[in-house]
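Heads up, one of the protein chains got dropped from this complex, but the rest are sitting where they should.
Up next, subunit A:
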Amino acid sequence: MSITIEQRRQHRLMTIEKSLAKRHRKETRFRRVGLAAVTTGMALVIILFASILARGVPAFWQSTVYTDVYFDPEVIQLDEKPRREDGETQLAFDERYGAWLTQASLINWQSLIDNAMEDALGVDVESRQLRDLRALLASGERFALRDQFIEKPSLLGQTVEVKLLASANVDVWIKGNIDRSLPDARQQLSPQTREWADRLSDEGIIENAFSTSLFLNTDSRSSPASAGLAGAFMGSLFMMMVVILLSVPIGVASAVYLEEFAPQNRLTDLIEININNLAAVPSIVFGLLGASIFIGYFGLPLSAPVVGGLVLTLMTLPTIIITTRASLRSIPPSIRQAALGIGASKVQTVFHHVLPLALPGILTGSILGIAQALGETAPLLLIGMNAFVANVPGTPLEQSTALPVQIYLWQGNELRNFFEARTSAAIIVLLGLMLSLNALAIWLRKKFETRW
């Protein structure tokens, strides 16, 4: 009763068939798990983006009042705008001009706005109702009117249509971001103001216009409706300039030296390990370091983009060094050997052949490092960049905030109904910048990519 060859074959086939089915099942299972992981990830990203967009996009449009304002000469009693005379020093002129500006600031611009709003509503407001009337418009608009006049003093005595921002609470009311059925005691606006706001909205005097103030104004607390991102944007820009100017040259130079010239010994090993460790240091630690060294020891100013830039440079350096070294390493040795073979020196080899070929990788790494720095918040909180700044910084040494910090500040604003949307709008702007930086990185890589 020996087992025939045929029987053995049968047996083997059956075993294979069984295990084959098992292997197929395993493969299907793995594919499904993989697909599920990707879908979950995508779904989370989509939910995140959708919620931010849904909340933030409406904030790009803002309730705006279009009304005629009469630049009443009886109210605006102001000397003629000073012109610089021959032989006058800049200093003397500045002083004269400053005095004129102060005089202009003391004019009751609010009364011009009050009159315009009375005309728009067709009412004569008594003084006790003035508060209801003023609640319609952002309080900072009186300065906007002043600036408009300073720009163009010929407006005196004329009636012109101007665009004024409605107050934050009116914006919330008109957009329906507050429950309209709540009783008077729980509403932010008085019944009179709400009625006026609805009337102006019906008549098309209050329109939902694209909010230029979001981009052109600085942060504001006295007049929340005019709060914008200009200051934070410039702050971030200055910081990124410092980061690019410092971290790219230093990072690339150290990577080139370590990779191409440095001898392999214990010291370079130690340096390499430390660079890798540095990349893993939490960013807040760099903030603490920045606060104690740059501000405490070197005496650099608080809240200044230059300090922020220095701190972020420290954070970006390891990323740039590591990516640059990786892209240098990926250049085939044959390139170096060929260059050396025809008599190029080491430096010539590196600078004429290796570095240009490694450029796409270096650029990609640098841009990603910079994009990461752009979104960094924690270290900036420690060097005072979370302060309220109402100026657009003119140099990296003036106080300023940064985009991610502005998001953090608006998120904490007590006027939740208005700033929830504003916060998401700022996130959209920051995300837009990040995405364009990443797109630039991809484009550069594609453009300069060399295939072997």
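One rule holds in what follows: a contact is a pair of C-beta atoms (placed from the backbone, for glycine too) under 8 Å apart; a residue touches a chain by one contact, two chains touch by 3 or more; residues count from 1.
Going forward, contacts and distances are computed from a predicted model.
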Per UniProt, the name of the complex member that is left out, chosen from "Heme exporter protein B", "Substrate-binding domain-containing protein", "ATP synthase subunit b" or "CHAT domain-containing protein": "Substrate-binding domain-containing protein"
Options A:Pro249, A:Pro282, A:Pro356 or A:Gly432, residue touching the unrepresented chain: A:Pro249
Selected from A:Gly251, A:Gly287, A:Pro318 or A:Pro396 as touching the chain missing from the view: A:Pro396
Hidden partner chain, touching residue among A:Ile295, A:Leu317, A:Ile331 or A:Leu403: A:Ile295
Contact residue for the chain not shown (choose from A:Gln129, A:Gln148, A:Gln187 or A:Asn208): A:Gln187
Where the unshown chain meets subunit A, residue by residue: 98, 101-102, 105-106, 139-140, 143, 178-179, 182, 185-188, 220-223, 242, 245, 249, 295-296, 298-303, 306, 351, 384, 386-391, 395-399, 411-417
